[in-house]
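Have a look at the structure that comes next, please.
Left out: one protein chain. Kept in place: all the others.
After this line comes chain A, so read on.
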Amino acid sequence: MTSTASSAPASPAPKTGRNEVLYFAFRNTKLVIGACVFTLFLLGAIFGPMLATHEPLTFDAPPGLPPSADYWFGTTLFGQDVFSQFVHGLRSSFIVGALGGITAAVIGMLVGFFAGYRGGLVDEVLNMLTNVVLVIPTFAVLLVVAAYLSVRGLGTEAMFIGLTSWPWAARAIRAQTFSLTSRDFVGMARLNGESTFRIIFGEIAPNMSSYLVMTFILLFGGAILTAATLDFIGLGPTDSISLGLMMNYSVMNAALQLGMWWWFVPPGLAITSIVGSLYVMNVGLDEVFNPKLRAL
């Protein structure tokens, strides 16, 4: 999504193939605004930690300072640099979002493709599995799992989020696959004796690639939100800082009563902006890929 934003074609006139998509992509304000906000925070996550002059978790600053030239986002009640925590937390959020999103997308795609293409008993079993995971309040499951893990890393957190957030994606992909399977080109591939694997990833998947991209974007945003919630409840990574943990520390240490807004406003604002930009980008992409929705 960022690559489309950076590789700008000079002349937005051509009308065929990929260029047509790019042409509409750049005229879509939703997509452009969403991509800009997302890229801004992504750059902050990549380069921010290099700019930070203090370590995120060391207590080497005067406590409780409002934002100033020395401490851009102020300091916490214990004398930690909020800006440094913020940019490191931003990095954690993107890592969890990407890993969790990829895990969920891979499971959702595998389940959805095979259930939709194979049908019959495979479909019945996979559908049952999807329904069960869909009904279980996954947040409660994550709660119990995380509580029993005494050492938690970003990777494990992302993996567990991915393992519980795939069902709706699987369902949507199954429905799409189901409708594509009855098309002629899939029948031709079958007659040619191509393997199931090749048909799914060579014939079916490319024909719903835009749909898959949009599914991934939503899973990415969902993983960031879930991770923030888990972190806030005190079950986040034990070895690093995250945006949810920052909010947890600030609320637990009376930042609200003391009015230390610089401690709890930036992390929440960042999560809202990132996830919001993803949602808006998704709507924009939908309009770009789906000619019916294009506002000309």
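Just so we're on the same page, contacts are C-beta pairs under 8 Å (C-beta built on N, C-alpha and C of every residue); 3 or more make two chains touch, one makes a residue touch a chain; residues count from 1.
We adopt the following convention: contacts and distances are computed from a predicted model.
Asker: Which of the following is the UniProt-recorded protein name of the chain this complex doesn't show: "Protein-methionine-sulfoxide reductase heme-binding subunit MsrQ", "Phenylalanine--tRNA ligase beta subunit", "Peptide ABC transporter permease" or "Rieske 2Fe-2S family protein"?
Answerer: UniProt protein name of the non-displayed chain: "Peptide ABC transporter permease".
Asker: Out of A:112, A:221 or A:237, which residue would touch the omitted chain in the full complex?
Answerer: Final answer for the missing-chain contact: A:221.
Asker: I'm checking contacts with the chain that's been left out. Which of A:50, A:69, A:121 or A:135 qualifies?
Answerer: A:135
Asker: Which one, A:87, A:241, A:271 or A:288, makes contact with the chain that was left out?
Answerer: Considering all chains, including the one not shown, the answer is A:271.
Asker: Would you indicate which residue among A:77, A:102, A:122 or A:145 is in contact with the undisplayed chain?
Answerer: Selected residue, touching the omitted chain: A:145.
Asker: List the residues of chain A that touch the chain left out of this view.
Answerer: 128, 131-132, 134-141, 143-145, 147-150, 168, 221, 225, 228-229, 232-235, 244, 247, 250-251, 256-257, 259, 261, 264-265, 267-269, 271-276, 278-280, 283
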